[in-house]
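Not every chain of the complex is shown here; the ones you see sit where they belong.
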Amino acid sequence: MTDASTNMRLKLPVTCFILEIILIILFGALVEYDHETDAKLWHNQTHSDYDNDFYYRYPSFQDVHVMIFIGFGFLMTFLQRYGFGSVGFNFLIAAFALQWATLMQGFFHGMHHGKIHIGVESMINADFCTGSVLISFGAVLGKTSPVQLLIMAMFEVTLFAVNEYILLTLLGVKDAGGSMTIHTFGAYFGLMVTRVLYRPNLDKSKNRNCSVYHSDMFAMIGTIYLWMFWPSFNSAITAHGDDQHRTAMNTYYSLAACTLATYGMSALTAHDGKLDMVHIQNAALAGGVAAGTAGEMMLTPFGSMIVGFLAGVISVLGFKYLSPHLESKLKIQDTCGVHNLHGMPGVLGAIVGAVTASVATMDVYGEGMNDVFPEIVKGRSASTQGGYQALGLAITLGIALLGGAIVGVILKTPIFGAPPDTICFEDNIYWEVSLTGREVDSDFTEQRDLTLTPYGSPQRLKTHHQ
Amino acid sequence: MTDASTNMRLKLPVTCFILEIILIILFGALVEYDHETDAKLWHNQTHSDYDNDFYYRYPSFQDVHVMIFIGFGFLMTFLQRYGFGSVGFNFLIAAFALQWATLMQGFFHGMHHGKIHIGVESMINADFCTGSVLISFGAVLGKTSPVQLLIMAMFEVTLFAVNEYILLTLLGVKDAGGSMTIHTFGAYFGLMVTRVLYRPNLDKSKNRNCSVYHSDMFAMIGTIYLWMFWPSFNSAITAHGDDQHRTAMNTYYSLAACTLATYGMSALTAHDGKLDMVHIQNAALAGGVAAGTAGEMMLTPFGSMIVGFLAGVISVLGFKYLSPHLESKLKIQDTCGVHNLHGMPGVLGAIVGAVTASVATMDVYGEGMNDVFPEIVKGRSASTQGGYQALGLAITLGIALLGGAIVGVILKTPIFGAPPDTICFEDNIYWEVSLTGREVDSDFTEQRDLTLTPYGSPQRLKTHHQ
């Protein structure tokens, strides 16, 4: 079933070992404990143990960690025959990306005497960067080999760090929850990659490019975890005190409003008023994405709910009316619909952030302005800050689209072992699926083998019920 | 398959949008950041960032949040054909209820110059109130439309806030983990609703009103998360310091003892000594419910274990011997058996709380008395406090039963689109279930369609083996 090109016997081990060995060497040469994780440095000064940032951020870090490995991993298990690949490749590329991101972000965030200092905040940032890669993974899900995914992750992490550096460091843009740096970047990067990797004959695998009852249940595990912990995601690296508190709360209300909008729109856009799991699993999360930039600002719960509501509406409409055209007109095959969950809501979040920033006043923020908009305290006007926020969105889109195009071309290299058009969305090509397992799964996917017998064909059903 | 009345095409969107728009307007008019989430107010005073309640309570909040969305949601997925409805409607009504609860509780907990101030503690309280609604959901699971559920949530949240206000504010009753306000209230409210909605012909759907192997596995995800995080639930809003610490620990031991009692009783009450998943999934949690009132008191681990043990015994006996009679004699069709998990253990917890309060002494509590029983410090006698606790239980039962009856009548309105007796416990009526998915599920529920062919009938098995 696997021909030479898709056989990972040597390709995957070589890629994994080379990458990990490079990582280990670079960590040995460049990475040091920061003053909060180093035994000697920490004990040099006298301070309360609570001054250690670990206690401010570790609970948030673990919530983010769950979103990355369980949230993203299981959200993508909706495909009937790709559960191993969804959770398993998510696991692999995330484990690689967080190490590589530590180096890339450490390099751009500023070295200390030629060394990268790491602690819980760098761990959170590494997970954030990884999230961006996993969003792109969603666009190409089922159509790429693990080697392609690792290569993509390596380049995407690097470009993510560059873009993040330009926005946060050079332009003084605020984007705590990453509407721009994480969601917009990851989505449009992935969409460009999948565009370049366009498969005209992908319909040869369309019988597996859908969910079954139990796979939708597994996917809901991912959805709910992402939904619950998004307040921690957006607040994980905001300033201590009111900022973390406010950001978490704004996101909480944005998501709640988004969920009602999603259910309403899902029923409204269905011909028979039945809810569509694709909308529930994805659009209900758009409120978290859209609150990623403005969540730390004085958006108010009222504002957060409006933003979340709009995000839910846009996302469902995207799934229903835009995605089909993206594929037919623009040849963008977006497996998970990341454009609807991360792309458009990310852009919305960036715009909301720009507007909210442009109306920031000392009267509202008081001394807290320094936490949220240090540049404004340093003299930049609120409207200018808003302009920089908008500029940040434009730069993010530019780097994501250009980078995605280049990386897409690189990934076309046949040696990376992409699956043939007839065996996409199929675990059996890269995973050992026991005969029992195969049969089992065949049984409940109505699929006997990898030939393309259409699912539940009428006469089959008839005989089935005779 | 869906006739006009159960078609949600317009009913659900209209309900969701009207409710959310009302929420947004009221939030805009009434809700403000409290001094810990407002940038200006927080920075007005000088204090350590750790003084922000966020760091005391956010980890507990997230555990509670997981219980509400994963715990309750997956606990109810035990039904073979109602996984989407269990997790999905749980998600919808919880997202609505937490917003509505913010307003109702804020209103009763005291306005500040006409404004409701919110922060992490109000978020926890909103989740608590939501939990109560989800308990009632368990009683009517599979027999109600999403519109009915949203209407029920709106009324129940309101009555919850009234009852909570009477108990905690007017009577000075202690109920940190909500044995009374959350569990007893939610259970008896839901039982009364399902009584009013009694369906004499529900047995037409009985072939779907049971679990299958994989659905019991999904349900265990809910059970285990509820069990693990119950210590966080009961301690989430207790006083800082020893109180949170003690409450979590008491609950931890109560649950452990309850689990052994549950396994023992489950085997003992089975004719062939085989464990029943229904008991494990539910009764093992009764120890958390029963520790909801006394958990913050000086119950001692010893006392907690006795309470947990009793709760487990009562709960299993309820499932085995009481539930059948509730349906046959009292016409109460309690899908999830909430009477056994939340009803009786809730009452037990209230009684334990009253007794524990009535023996409270300064000798045992010392200065800590002010955290646990401020009324006693203010002069109320311990026995009087115990009396008030008992009174709180009586009031809770009264409001729950009366409220449930009224709301049940309201929910009978045909326009709300309840499913017919023949299509209860069935996702396909409100959810898009792909043909593949249907077939799949049919395949593994032995159910060909929505007619009532008995499951796994012998001759079917025979032919099945030819």
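Annotations
Read from first to last, the chains carry the letters A and B; within each, the first residue is number 1.
What we mean here is this: contacts are C-beta pairs under 8 Å (C-beta built on N, C-alpha and C of every residue); 3 or more make two chains touch, one makes a residue touch a chain.
Owing to the predicted nature of the structure, the values given are computational and were not obtained by experimental measurement.
Here 2 of the identical protein chains are placed; the entire complex in the file holds 3 of them.
The definition used in the following text is that only the chains that are shown with their structure count from here on.
Chain A and chain B have Cα centroids lying 32 Å from one another.
Listing the residues of chain A that touch chain B in their complex gives 50, 55-56, 59, 63, 80, 210-214, 216-217, 220-221, 224-225, 227-229, 232, 240-246, 248-249, 252-253, 255-257, 259-261, 263-265, 267-268, 270-277, 280, 284, 298, 300-302, 305-306, 309, 363-369, 371-372, 443-446, 455-456, 461, 464-465.
Put simply, chain B touches chain A in their complex at residues 2, 7-17, 19-20, 23-24, 27-28, 31-33, 36-44, 49-50, 52-55, 58-59, 62, 65-66, 69-70, 73, 77, 83-84, 87-88, 91-92, 95-96, 98-99, 102, 118-120, 123, 146, 214, 218, 221, 430-441, 443-444, 448-449.
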